[in-house]
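Every protein chain but one is kept in place in this view of the complex.
Chain nomenclature is as follows: A and B, assigned in order of appearance, with residue numbering initiated at 1 for each chain independently.
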Amino acid sequence: MPVSGDARPANVERLLEDIRTQFRKLRRETVRLMEVCGTHTMSIARAGLKSLLPEGLKLVSGPGCPVCVTPTGTIDAACELARRDDVVITTFGDMMRVPGSRTTLEGVKAAGADVRVVYSPLKSMEIAAATPGRTVVFLGVGFETTAPAIARLIQAAAQAGTANMAVLPANKLIPPALRVIASDPELRVDGFLLPGHVSVIIGAEPYRFLADEFRRPSVITGFEPEDVLEATAMILEQMLLGNAEVQNQYKRVVHPEGNPEARRRLDEVFRTADASWRGFGVIPGSGLVVRDAFARWDAVRRFDIRIAPEEPETGCLCGDVLKGKVNPRDCPLFGTRCTPASAVGPCMVSSEGACAASFRFEQ
Amino acid sequence: MMNPNDPSERITMSHGGGGKLAHELIVRELLPVLADEELAELGDSAVVDGAERLAFTTDSFVVKPIFFPGGDIGRLAVCGTVNDLAVAGAQPLYLSLAMILEEGLPIEDLRRIVRSAKAAAREAGVRIVCGDTKVVDHGSADGMYLTTSGIGRLPVAKRLSPRNIRPGDAVLVSGTLGDHSIAVLSAREGIEFRTDVTSDVQPLNDLAQKLLSTAEVRCMRDPTRGGLAGILNELAESAGVAIELDEKSIPVTEAVRAACDVLGLDPIFAANEGKLVAIVSPQTAESALQALRSHPRGKNGAIIGRVEKDRPGRVTIRTAPGGRRIVDMPVGEQLPRIC
Partner (left out) sequence: MCLAVPARIIELDGARATVEVPGNRFSADVSLVPAVKLGDYVLVHAGFAIERYRPEDAEEILRLHEDMENAG
């Protein structure tokens, strides 16, 4: 059992037995469940869970990898800033090898740019204090799990009056992307495994439309193998009963109302705006931009950044993979032109991207 | 004139100039600590007694920071090269030590590193018989870079090689994974945290010899950069076999696992500096395990997998929940992640 987990003592074999029984009772040849969190993609792949599920019960990856869906234009903007002598870029490690249109943050670092990997966004404040002649720009990616921390970073800078720090905002929101997925008539997804840690922040309410408008069962899911299996069993149970609700499997840390304090801070610093997702195009109300009150710490305004519109890659099927329409291995570029070592599209870039996970973990 | 009692004394470009100051540095700081007759000759080459069959290896060390919990670059440089000889089945004899020092390095740091290198050499039973020092501009070299080359004597008639590996062979590891990586990471800027984990850096020649005399060993490796996964992928490829691991058998300390969970790292890709991986015949797997466990440097040894024949070149793992997945070759350095 993983040490990290606050995993329930639930028994893997018992859960698998439940799943097999329910799947049989459903009498469906194929059932497709979508998870929309890169950490779920990874967790499922690492545990080899797909090899344990009955034939016909498919787990599909949706656009839950914020690294994967960060547009090329944002990476290009970050690389451009990095090249300036008066800028230090701070970023989560995940972003270092994401390809822009020409290079990566790792690439510009190799060429002499000051790019530093941090674990916490707040480290940017320390670095700003140590580099008074330069501006530290933090590349703010992530979903609702991470956005409140970035809001707090901006608030901390405002409180301390730190002039030489800014954020390049690239955070995205999950519910609008779920709406795009659910409203696609071509899409065949029977139920959703909802991102547990996003839900810690936003609670259960924002997902209600999946049940009310689209009649899809969904379950807020934790990240241990037992959590994923239990949530899968819960969705199958709903399907058997003909229900469509939002359930919470991750009760030990997700409260139905989410984290109001985190949301309050988010709301104080950011407002929602339309945002471009790699492979998806623009999704209305799915991104966060810095409010006017905090404009001083918004790198977009500070440096007058213009993000170029997305250019789709030739032959790359990431968009369809992210929508769960095709499997990674159906893409003509998979394993040939596109591998983890030389990724074409975002799904291969991030180690948690559907294509990378498939390449690394599955046969 | 250098003042040995000045605590703020630092390396300057003049120390690398080959002149009076450079000579003084060698005579005052290096020779007494490294304490070797041949080294003290300060000839252009060391002259040593040889052997019929030699193993010869070299490695450079650029670890940052140069001091980390459980060790430093000096100890690392000696053990790294000793271990490369050890896993080839050789008995390490002589090491060279080339140092590239950064201008501005405190001399006290140099002293500590050299003392540590000598202590490691004594532990391993090797002699440091020749060396070199250069100084580079401030801003290069992260304090210092070291290169060690090593010569060892090969007593075994048969050569250890991936070619010896056959389906059915057992895969063993001599102890816990990921300790060195986490120890170094905890000291690195940007990600500081306090950890109980210390680097596992240690010489393995004695352990390797014990294993060789107890079991039928096909091949050994030390899982440094790229970790266990990197090494096994290389072996599977070279030998044209498949390897299946058992996740539950892979030894990882609780502290390493917890740190990896926080940072999004995987212990099987993490670097180790005091562990060896051995492929042995199935008949001698148990005695190999006992040989490891009864040695102080192998006490957490374990059998972690088996060589198979289907799908050559592929490494897979049976996961804790009972599933199966591929263990791929790592791409580049593992970076802490939040996703």
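Quick note on the criterion: a residue touches a chain if its C-beta (ideal position, glycine included) is under 8 Å from a C-beta of that chain, and two chains touch if they have at least 3 such contacts.
Source: prediction; values computed, not measured.
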Query raised in the report: Since one chain is left out of the picture, which of the remaining chains does it touch in the full complex?
Result: A, B
Report summary line: Full-complex touch with the removed chain, picking from B:G131, B:G264 or B:G298, is B:G264
Query raised in the report: Per the definition of touch given earlier, which of A:L16, A:C37, A:I181 or A:V219 contacts the omitted chain?
Result: A:C37
Requested in this report: Touching the absent chain in the whole complex: find that residue among A:R97, A:R265 or A:R360.
Outcome: A:R265
Report task. Since one chain isn't shown, list which residues of chain B touch it in the complete complex. Result -> 186, 192-197, 253-259, 261-262, 264, 337-339
**Report entry** Residues of chain A (touch criterion as defined above) contacting the omitted chain
**Finding:** 1, 3-9, 37-39, 64-67, 92, 119-123, 142-143, 145-146, 148-149, 152, 195-198, 200-201, 223, 252-255, 259, 261-262, 265, 352
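One rule holds for everything that comes next: only the chains that are shown with their structure count from here on.
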Query - Of all residues in chain A, those that touch chain B in their complex - result: 1-4, 12-13, 38-39, 42, 45-52, 65-67, 92-94, 96-97, 116-119, 123, 142, 146, 225-226, 229, 340-341, 350-352, 359-363
Query raised in the report: Can you name the residues of chain B that touch chain A in the complex?
Result: 189-191, 254, 257-258, 261, 263-264, 266, 311, 316-326, 328, 331-332, 335-339
